[in-house]
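For reference, the structure discussed in these notes is given below.
Note that one protein chain is taken out, while the other chains of the complex remain in position.
Let's look at chain A:
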Amino acid sequence: MAVAEETQEKAEIVQQADGPPAQKPWIPTVIAQDLHIVYRVYGGAKGKGSATAALNRIVRRKPGGGVREVHAVKGVSFTAYRGQAIGLIGSNGSGKSTLLRAIAGLLPAESGHVYTNGQPSLLGVNAAMMNDLTGERNVVLGGLAMGLSREEVAERYQSIVDFSGINEKGDFITLPMRTYSSGMAARLRFSIAAAKNHDVLMIDEALATGDKKFQRRSEKRVRQLREEAGTVFLVSHNNKSIRDTCERTLWLEKGELVHDGPTEEVLKEYEKFTGK
């Protein structure tokens, strides 16, 4: 207990020196230990795709008949602490989104462990909604699925719609989502997911969505969420938004953790690597 108090004092000193954000003692919120994630993909097998070839594979009991394994995350370990905002960078297909899904408990680990404080929430632009349903229905369903009560959904409905800006150009919220442009759909999804406060929040490229006005609005909301949430993870290809939001950055390449450190340091190396 004495140790905890001591660290708290230290943290308070930091806060006084540097101002906000408010710092609490070093309490881990996410611990990843030698995490491996493997995807099994059907229909991705090499070789001929004909029926006879498939039969041949089954008869010969060749391993992985029709299944291919993709080792997306290879032995990643780190500890995240309360109050941190952590950026995740790396080229396309380096396993960033997969790592976030695993932290959220949405993808089972092949080996290794992820320990988290409470239920982490993944806030992605790719969160599937039902395209045949109206935006209105999607807002309600999304809210209920996240675990909001009916009253809470009704209460927040208007602010979700206003935040998304869907109705700025007319009454689009009552149209099926399949009629939305991709930007509109992504904005609505982000707005739904951001309507709830989270212990551990992970944001997958959400800030790149939508027009400038919406980007500013969503960045503001992310800062707000960060103050309420314990820990924020942010995946982005926009180095500027990582710099603005995160003080710590993890760099993933080919599923491996290349670098974990202060944002400036990691970004410098990363920019060298990408040849910027």
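In the analysis below, contacts are C-beta pairs under 8 Å (C-beta built on N, C-alpha and C of every residue); 3 or more make two chains touch, one makes a residue touch a chain; residues count from 1.
Note that in this section contacts and distances are computed from a predicted model.
Taken from the listed names "Phosphoribosylformylglycinamidine synthase subunit PurL", "Transport permease protein", "Sarcosine oxidase, gamma subunit family" or "NADH-quinone oxidoreductase subunit L", the protein name that UniProt assigns to the chain not shown is "Transport permease protein". The residue from A:Gly83, A:Gly135 or A:Gly255 that touches the chain not shown here is A:Gly83.
Summary of contacts with the chain left out: across A:Ser94, A:Ser121 or A:Ser241, the touching residue is A:Ser121.
The omitted chain makes contact with just one of the residues A:Val73, A:Leu88, A:Ala104 or A:Ile203: A:Ala104. Although one chain is not drawn, its touching partners on chain A can still be listed: residues 3, 7, 10, 14, 17-21, 23, 26-31, 33, 39-42, 77, 79, 81, 83-84, 101-108, 113-117, 119-122, 124, 126-128, 130, 132-133, 137, 140-142, 144-147, 149-150, 176, 247-248, 260-264.
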